[in-house]
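All protein chains of the complex are present and in place, except for one that has been dropped.
Let's look at chain A:
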Amino acid sequence: MEFINEAKSLFKENIRDYGMYIALFVIMLTFTIMTDGLFMSSRNISNLLDSTGYIAVLAVGMTLVIVIRHIDLSVGFVAGFLGAIAAILLTGMGIPFYITIPIILVLGIVVGLFNGLLVAKFGIPSFVATLAGMLIFRGALLQVTEKTGTIIIKDDGFNAIGNGFIPSLMQVNGLHLLTLILGLLAILMYIYSEISTRKNKIKYQFEVVSKGIFIIKLVFVSAIISYITWILAGYNGFSWTVVIMLLVVVIYHFLTTKTVLGRHVYAVGSNPEAAHLSGINVNKITYIVFGSMGMLAALSGILFTSRLQSATTTAGTLFELDAIAAAYVGGVSSAGGVGKITGAIIGAVVMASLSSGMNLLGVGVSLQYMIRGGVLAGAVIFDVMTRKKRG
């Protein structure tokens, strides 16, 4: 009885987070049933995650931008433009991909810092400043691709980022070995970190969840990781896109939840005046968040260009809105100070699952847009309602 009560109260406290996972689960289950299991097939899941990558990294950056009460509309065409620059560096100048990629990321940071400058130093509303950036980079993209049109990239190393998979070492019963090993490592690391956190808390004599709940949580999360690993191992294993996406999530999750910098970002978002009076340099935080957004936009451009193996004149169109939608589905609040990295990634996966599932079902594009719009509105309504209840 006590066990059920504890579970209940945990659920109530975390309804927003759990709600999102449940929504994702329901969406996946529905599509799986409607497509006779095709949706959860190894190939489809692998494709789904790969096509989420370039939006997911944007959503991560966008979440932080929205957390500090700003917005960045320029990211779509920044991604498109920097993707084209990457293509020119690779094909036109013959610079190897391992040098091109850092150059592009640095350019992204520069662009982001410039946005930060307009917002923090000149006090231009971010909506306007980045709208200007959107127009400028759209023009810039057209200009650099004007003469050549679509630039085909022949660099295999670069193209692997969006299409390749990590090496398998060997196949075991048709499964991808390295993927299985990585999955297993991830589970072990997860269990180890949870247990050590718990031990530490007990050492400090803090409250911890009961042993039963703790074990259930461990088993549950491990099962999910194994299941995803197993599905992906059945196709070509982890793609480089998935690896990059996971790295971004892990790093940003750590930065936002464990570091002083992360705490300062949320402080600025929840009350900029109070943050300033607490000795936090609000402008510096604004620069960092926009700079990181620029870098992730560059990364998004790399992922997308590499996936298409070419830079096109329209690359990046509407990326920014997809990223904003993913961030809001993931629980970010425009009032500032609220929003998690894990939420952003789940939001991006939810939106991609909707597209993928509806494509499999042959739902028309017109209806797809409407349904995705409905889900976005529904997620935010759910958010507002649960927050009101607690407030």
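Everything below uses one rule, namely that contacts are C-beta pairs under 8 Å (C-beta built on N, C-alpha and C of every residue); 3 or more make two chains touch, one makes a residue touch a chain; residues count from 1.
One rule holds for everything that comes next: contacts and distances are computed from a predicted model.
Chemist: Mind telling me which option in "Transglutaminase", "Cell division ATP-binding protein FtsE", "ABC transporter" or "4Fe-4S dicluster domain-containing protein" is what UniProt lists for the chain we can't see?
Modeler: According to UniProt, the chain not displayed is called "ABC transporter".
Chemist: With respect to the chain omitted from the figure, which of A:Leu48, A:Val75, A:Leu232 or A:Ala267 is a touching residue?
Modeler: A:Ala267
Chemist: Could you tell which one of A:Ser9, A:Gln171, A:Ser278 or A:Thr314 touches the chain left off the display?
Modeler: Only one of A:Ser9, A:Gln171, A:Ser278 or A:Thr314 touches the chain omitted from view, namely A:Ser278.
Chemist: Among A:Val111, A:Ala129, A:Val338 or A:Ala379, which residue is in contact with the omitted chain in the full complex?
Modeler: Considering the complete complex, A:Val338 is the one touching the chain left out.
Chemist: When the complex is taken as a whole, what residues of chain A touch the one chain not shown?
Modeler: Per the touch rule, chain A residues meeting the hidden chain are 200-201, 203-204, 206, 258-261, 263-264, 266-267, 270-271, 273-281, 337-338, 390-391.
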